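The complex appears here without one of its protein chains, the remainder shown in place.
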Amino acid sequence: MKKICDMTAVEISTAIKAKEITVTEAVLAFFDEINKYDGILHCFNCTDKDKALKRAVEIQKKIDRKELTGLLAGVPVAVKDNILTKDFPTTCSSKMLNDFISPYNATVIERLLNEGAILIGKLNMDEFAMGSTTESSYSGLTRNPWDISKVPGGSSGGSAACVSARLSPVSLGTDTGGSIRQPCSFCGVSGLKPTYGSVSRYGLVAYASSFDQIGPIAKDVDDCAALYSVICGKDGHDSTVSDIGFDFKKVSADNISKMRIGIPEQFLCGEISEDVKNAILKSAEVFKYSGAEVEVFSMPILKYAVPAYYIIACAQASSNLARYDGVKFGFRAEDCNSLQEVFINSRSQGFGMEVKRRIMLGSFVLSSGFYEAYYKKALKAKRLIENEFLKAFEKFDIILSPVSPTTANKIGEFADNPLGMYLGDIYTVPVNLAGLPAFSCPCGFDKNNMPIGMQLIGKHFKEEEILSAAKAFQNVTDFRKRAPELSFGGESI
Amino acid sequence: MKWETVIGLEVHTELATNTKIFCGCSAKFGAEANTDICEVCTGMPGALPVLNKKVVEYAIKTGIATNCEITRYTRFDRKNYFYPDLPKAYQISQLYLPICHDGYIRIDTPEGKKAIKIHEIHMEEDAGKLIHDKEENCTLIDFNRCGIPLLEIVTEADFRNADEVIAFVEKLREILQYTGVSDCKMQEGSLRVDVNLSVRLKGQEDFGTRTEMKNLNSFHEIRRAISYEEKRQIELLEKGKKVLQQTRRWDNAKGVSVSMRSKEDAKDYKYFPEPDLPAIQITDEMLESIKASMPELPESKRKRYTDTFGLSEYDAQLLTSDVYISEFFENTVSLSSDCKEIANWILGELLRLLKENCIETKSIPVTPKNLIDIIQMVKENKINRTTAKEVFEKVFTESVEPIKYVQDNNLLLITDFSRIKSVVEEVIRDNEKSVSDYKSGKTSAFGFIVGQTMKALNGKAPVQEVQKILKERLG
Partner (left out) sequence: MLLLGQPIISNLFWGEAMKIDNSLLIQLESLSKIELSESERELARKDLQSILNFIDTLSELTTDGFEESTSEIVNSVREDAVTAAPDREAIMQNAPSVKEGFFAVPKVIE
C-alpha cells in the first residue's frame, strides 16, 4: 500500500471506508510529516494535533455507523489563514489579527465539518492575501518545497506548499488575482479558482470583494473536484452566490475529444521564460493528441487587465480593510490618548508595507476627482474584458495559458520592486476580472527542476469542462505524481 | 423684512421592520446595550450583508405615497469614513441610483397649497450610539442601533419658513405612519430632521451660503433651531460678515446652534458601488402588488370623510391626522351610520382619555362595538349623556362591557311611565308651595319641581319624559 501521506484525499477516504486505515492513522501520518518538515517550510501558522485526534475518533465512529459517507469523510484538511474558524485563530498572517478568534465559522468550514473532514491547521499566506510570494506574512515566509531558497508563490503559499510537501492531502486557498493558481504552479500541485459567485465568501476575510473566491488545492483533478463539490453552492449568507450547482459526475476525461481549445497569443510573448512557453506548447500538443482542437487567437485587450485589476482590487481593499481600526477587534496600539491615535497608530503599526501601499493606492483611485478616471474606468474595462472572453468562448470551450511567466523566484527578489511582482499576475488576473473559473495544474519542469503550471480557463460555471480537460491531460502525463525531495527533515517544531 | 430664508430638509426615518437591514438581528428599540448584535452589524471580518426585502417594499411604498419616480434598477453604494459608531468604517447607502426620486408632497400654507419637491429617497443603515462617559474620559459604543434600516428623504430647498417645514414634516409623518413604514416616534429618534438653511435678499436668485443643523428630534426643536439660525445668519450678513458653510449642532437646552468641530479631515467619502450586494430590479409586477397593498392615504381619506360622511373639514382633518384614530373611526362607522355622533365621541372623550392616561393611539382600549353600544343606549333613552360619559370612561379604564355594566350598576333610565307618574304625584304633594308658585305664573318654579322629581327618581329617568308628564299634570 502507498504511504498515507502520498495518497490523495479520495484514496484516503476510500481506504478509511474499506477499514484499511483509521481516521486517527491518517491524521497522525500527516502530523508526522508536519513535525518533520514544517519547521523549515513554515506552511502552517498554527496546527492543533490534540483537537484533530479527538475529532478523528468521533468521525471514525460516524463513518463506522455509516452516518458519514461523503467523499471527504475522515480526510485531514488544512485551510488558508484568511478563512474564519471558531476552533483556530484566524490571523490573515497580519499583526493586525494576531490574536483574533472568530465568533463564527465560514460557510466553507461548516460544509467541510458536515462532510466529516478533519481540520488540522491554518496556513500561511501573504498578509491579507496581498502578494505573490508569501513573503509579506507577519509570521514569516514560507519556503518552496522544491527549492527552499525560493518562494512558494502567493498569496496562498502555505496552502500550495503544504500539499506539495505532503503535509496535508488537500487544502483550501483563496484567489483574488491568481493566489491559488500561481502558488500551485510554483509548487507543482493542482488548484481551482472557481467561477465568481459559485463558492460562498461568508467568513472569508475580504480583500477585493468583486474577485475573492475560495477554492481547493490538491494533488490531482479528482481531489479538487471532490473538495469543490463540498464547498460550492448557494448560501443564505452571501448574496453574490449563484444557485447554479456543480455536478461531480460530469467530470470525465472522455469529454476532451470534442473540445476546442484556444491560446491567446498575447500570453506567449514578452517576458515569458522559454521553459514556460515550451511547456505550454507541449501541453497544447498533448491536448491535440487527446482529440481536442487547439488554435492560437488574439485578445489584445488582455494588456489592460493588470492595471484594471489593481485599481479595483486596491480600491475595494482600502474599504474592506478600513474596519481594522483598533476599536472592535484586532490590534490596538498602546498608549493612545485620543481616538485619532487609536485609529492611526493601530493601523500604522498593525499593517505591513504591502498592505499600506495597496490601501493608499485604493484611497487614491476612489478619492473625489479621481473616481471617474480610475475606478469607474476600471469597472468599464472589466466589462470590456468580460465581453472579449465571452466572444472568445463563442469559438472555444477552453482557453489554455501559462499561469506565471516564470517558475518560482528567489526569496527577496521582489523586495524593492512591487510593480515587478504585480506584473507577474498578467496571466491570472484577466480570469478574475471576467469572473471565470480556471484550473492550474503541473505541466512540466524547467531546467532547474522547478515545476511549471498551466492554466485552463472555462466558461462561467463550467468547472466540469476545465476539470474534464485537466483529467484527460493527467491521464496521459505524470507531472502531478512527482513530489519534491525533502532532504532537510528534522524534529524542528 | 428684506431677507428671505431658504430651507431644504434631509429627513431620516427608521423603518418598522422586525429585523435590521442586512442581518437577522432584531430591530426593536430599547434592548440592553450590545445585545442585538451579530458578526454582520458589528462589521466582523468576513461578514457579508443580505438585504431585508421588507426595506425595499417600504421604500417603494414611501416613494409611491410621495409621488416619486421609482428607480427600476437600483443598487447600494459604500460611503467610507472612520468613526467609532460605524463598525465597517463604511455605511451602506445609496448615492448613484437611489430607489425613489423626483416626487413631491403638497402642504397647506396661508397662501394656499404648495408642493414641496422631493429630490430623492434612499435606503441606508443606521450607525451605532456613542455614550460619553464623563468620569472616565472615554466614549462607550453600543451597536444595537447599527444596521437599523433607514430611509433618507431629501427635499429641494423649497421651504421659506418654519411653518412650511413643520407642515411638511407633519404630512410626511402621516404618510409614513399610514403606510406602516415607520412609527415615527420622534422621542426615540425614529424620525430625525436635518435642516439646511441659508438666507438671501428678497428677489435675489442665487442661494446664500448654507449651514446644516443635524438630528432635530421634535417640532419644537425644529422651530426654535430655524428661528435661531435665520436670525444668526441675518445678523452676520447685516454686519457685513460672511456665513461659513458648516455643520452645526442644535443645543436645545441652551437654545443655540454651535459649530461642530470638523471630523479631523476633509470630507471625502470615496463612494463606490457596494460589491457585496447585487442590484435590485423592480419589475412591473412588484410595483403593482405593492400599489395594491397600499392603504388609503390621508388626503383622499379627508375628502371621503367630508363628501361621504358629511363631516366638517375640521373634523375630517383631526380624524385623519393619526392613522390609528382614523382606523378606529372607520371601523366604528362601519357598524353604524351615525357619523357625526361617532366623530364627536372620538374627538371629545376618546382623545381626552388617551391624553390623560398617556396611552398611544396605537393601543386604544375601547372597541368600536363598545362605542356603538353606548351611542345606541343614549339614542334609545336608556341612559343619559352624563351616564354615557361615565360608562365610556369605565370601558376605557377597566375594559368593562358597557351594556352589562349599565345593567349591573342599575344605570338604566326608568322607562316605566306609571312609576314616573306616581313619583310625580308624590313630589306635587310634598311641594305645595312651589306648585302654587308655578301655577301663579312663576315659571322658574317648574325647574325646581323637575329637579325634585329627578332627585326622587335618583336621576334615572329621561328628563324630557319627566318634563312632559309634569307639564301635563300641572296644566
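Annotations
We just call them A and B in the order they show up, numbering each chain from 1.
Simple rule for what comes next: contacts are C-beta pairs under 8 Å (C-beta built on N, C-alpha and C of every residue); 3 or more make two chains touch, one makes a residue touch a chain.
Keep in mind the model is a prediction, meaning the values are calculated, not measured.
In the entire assembly, the chain absent from the figure touches the shown chains A, B.
The chain omitted from view is touched by exactly one of A:270, A:291 or A:412, namely A:270. Contact with the omitted chain, checked across B:8, B:63, B:84 or B:462, is made by B:84. Contact with the omitted chain, checked across B:136, B:284, B:398 or B:432, is made by B:136. Shown as candidates are A:106, A:327, A:436 or A:467; the residue that touches the absent chain is A:327. Seen across the whole complex, the unshown chain contacts chain B at 17-19, 23-26, 32-40, 42, 44, 50-54, 56, 75, 82, 84, 130-133, 136-143, 249, 260-261, 265, 268, 270, 273, 275, 277-281.
Although one chain is hidden here, its contacts on chain A can still be listed: residues 99-101, 103-104, 197, 236, 239-240, 242, 263, 265-266, 268-271, 281, 296, 298, 300-304, 306-308, 310-311, 318, 322, 325-332, 336-339, 341-345, 347-348, 351, 353, 356-357, 359-361, 363-365, 367, 373-374, 376-384, 386, 418-419, 422-423, 426.
By definition in this document, only the chains that are shown with their structure count from here on.
If you average the Cα atoms of chain A and of chain B, the two centres end up 56 Å apart.
Interface residues of chain B, counted against chain A in their complex, comprise 39, 42-51, 78, 80, 82, 84, 87-90, 139, 141, 264, 268, 270-273, 275-278.
Interface residues of chain A facing chain B in the complex, by the touch rule stated above, are 83-84, 90, 92, 97, 100, 102-104, 106, 201-206, 209-210, 236-240, 315-316, 318-319, 322-323, 325, 327-329, 339-340, 343, 363, 366-368, 371, 375, 379.
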